[in-house]
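Below: one structure, written as C-alpha cells.
What you see is the complex with one protein chain gone and the rest in place.
Moving on, here comes subunit A:
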C-alpha cells in the first residue's frame, strides 16, 4: 500500500480524530485558563484557608501523573457516584492538570508587575478588585502570554493520553489503524505530523497574534 493509498483510505478517520483532538485542546485550554486565574488569585488571597485550598490543588495536580489523574476521574469517581462521559472526563482532566501549571504562570506574572503600579493605583484610591482587574492583570497578561503558548502545546500533546480511555481522538485513531493494518510507520508518522502541524501552524501563530496585540496595547507594537 503506497502512502497515498494509505492517506486516501485512512485520511478521513485521521481527520475526524484530529477534529476531536482540536476540540479537546480548545475546551481543556479554556478550562485551564479559568482554573489558572482562579487558583493564582486564590494563592494571593489574604486568607490562609483560601491560599491553602489553591496550594493543595496545585500540588496534587502538578505532583501526580496526568494519566493517573485521568484514570481517577474516569474510573474512580463513578465509584463515588460521579460519572462523566469519556470525552468530558478527558478534557476536564487535561484542563485541570494544565490549569495547575498555569496557576504558577499567572501568579508569577502578577508578581512581576512592578510594585509602583499597585502603589499608583492605591494612591488613586482604586479598590483592591479594580487594582487587580484594571491595572495589574492587563500588564500581567502581556508577561504570561509567551509561557502560555508553551503550555498550550504541552496541553495539545497531553490530550493524546485520553485515547487510553477510548476517546476517539487522533492518537486513538492512529492506534486503531495500526492495529488493523500493522502500518506503524504510516499510522504514527502521520499522527506525529498532524500534532506538529496543529502546534506549529495553529497554536504558535495564534499566540504570536495575541502577543502582538498585547504589545500594541502597551504602545510598543
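Basically, a contact is a pair of C-beta atoms (placed from the backbone, for glycine too) under 8 Å apart; a residue touches a chain by one contact, two chains touch by 3 or more; residues count from 1.
We take it that contacts and distances are computed from a predicted model.
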Looking only at "Amino acid ABC transporter ATP-binding protein (PAAT family)", "SufD family Fe-S cluster assembly protein", "Sarcosine oxidase subunit beta" or "NADH dehydrogenase subunit E", the name UniProt gives the absent chain is "Amino acid ABC transporter ATP-binding protein (PAAT family)"
Touching residue (missing chain; options A:62, A:130 or A:208): A:130
In the whole complex, not just what's shown, which of A:16, A:55 or A:117 touches the removed chain? A:117
Subunit A residues touching the omitted chain (full complex): 114, 116-117, 119-127, 130, 134-135, 138-139, 142, 217-220
